[in-house]
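All protein chains but one are shown in place.
Chain naming follows the written order as A and B, and within any one chain the residues start at number 1.
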């Protein structure tokens, strides 16, 4: 009966729950789904992390390669984030080139990396103007149940913290690089950005961490990315319900608390892996 | 039929913000083929917007209970990439939240935005151009949307409607779009790092400036209608 009602009248179904300040999956409005982390499971990647946020699953693998820096910025390496939303993760995606959604999330990741300064591109330089690292951060969604942005940011940060780069020196005589696989160095992570996404329902109810269904029904979404020094490095609200100043402030405060929790989780997981 | 309006909107400068917008100009109905068009210039930044529709829509993109909005963002040079897609999504959702799409089910509204010159505050200029072009095309709308960009300089000063040089020197650039009814935030996009306090400051500075812009929009429409009728 409930299932029929949900199919026929999804919005009304949702409204009934929200009236009681609870969501159909049993969460409170501000509650975030259980987050689990698995770091370093892909041994072919220089760094990797699998993150589950409720059902939503994203795996991030980082491959490091060597390349020439650009003439304009000879001291800088590259970080190239790409998000893949394959047809595997949800029936809404079809095979073929990246969907609009995938492109938007990829660009958002690139913006977050740049704005937060999680990795200083100068750290990736090996020889000025000659040789630098390029970090290909590929995030692949394995299960799309809403809120991929938050999940991608966590997986990216955890994978970056897991990166070990082999030491590379340049042979003086031949000028060609030499890799020392034995000696591996971690990456210097300058900032820890964490995203929190909010959904607005019926232009009134504000809830955190929307599922796929909730995203479809939401009249607006808002993503706030904060770093550990309590700064905002990205505030992304693409249209939708107009929000007042006080509600935005409320979102920022909640994002700051949530980010603290996630950073703790990442650090704990990394410590447990190393032990 | 061409109309030309110009405003050098001067706002009372508060202590910390140099709350001056660059000269703001808007020209409507300057293209003959589209259903609506507008050219908005903020200082040297210039964006041309054209609206086609409501009209036919591809079968695959058809939505049963409302119109499908599509935004095509054309950069001045080069092919559009991921960054442009993000802009398109942002612009489309912004327009979607003010257009009464339910009045035109199973049809399509296409908005084409061509960047003519980018000298800073491009996103806000795009949103303003799209809004004016929508008004010109007579697509039913809930309210107007007006956007303002501001830059937080290294020393903490807030500059409204920055040019490219100021954007480059700044530590953060924030763009807000407000609806004209309650002046709430419809769209927000930011670059760089800033504190929540600075965010609030920027928000209220932009909010105040956006009122000027939306009253300018209103005047523009009023004057035009009085001449046409």
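Convention: a residue touches a chain if its C-beta (ideal position, glycine included) is under 8 Å from a C-beta of that chain, and two chains touch if they have at least 3 such contacts.
To be clear about the criterion, contacts and distances are computed from a predicted model.
Student: UniProt names the one chain left off this complex as which of "Core domain-containing protein", "Exosome complex component MTR3", "Vacuolar ATP synthase subunit D" or "Exoribonuclease phosphorolytic domain-containing protein"?
Tutor: Looking only at the record, the undisplayed chain corresponds to "Exosome complex component MTR3".
Student: So which of A:51, A:64, A:119 or A:266 would be touching the chain we can't see?
Tutor: Answer from the full complex: A:64 touches the omitted chain.
Student: Among A:10, A:30, A:86 or A:117, single out the residue that touches the unshown chain.
Tutor: Final answer for the missing-chain contact: A:86.
Student: May I ask which residue of A:129, A:166 or A:186 touches the chain that does not appear here?
Tutor: The one listed residue touching the chain not shown is A:166.
Student: Tell me which stretches of chain A touch the chain missing from the display.
Tutor: Residues in contact with the chain left out: 41-45, 48, 55, 57, 59, 61-68, 70, 78, 80-82, 84, 86-91, 94-95, 97-98, 102-103, 106-107, 109-110, 134, 136, 138, 140, 142-145, 165-166, 168, 176-181, 212.
Student: Can you name the residues of chain B that touch the chain not displayed here?
Tutor: That gives, for chain B, the contact residues 79-82, 85.
Quick note on the criterion: only the chains that are shown with their structure count from here on.
Student: How far is the middle of chain A from the middle of chain B, if each middle is the mean of its Cα atoms, in Å?
Tutor: Spacing between the chain centres: roughly 28 Å.
Student: Hey, which residues of chain A end up touching chain B in the complex?
Tutor: 100, 103-104, 106-108, 110-111, 115-117, 220, 222, 227, 230-245, 248-249, 252-253, 256
Student: Which of the residues in chain B come into contact with chain A in the complex?
Tutor: Contacts found on chain B: 82-83, 85-86, 89-90, 92-97, 174, 177-179, 182, 184-196, 199-200, 203-204, 207.
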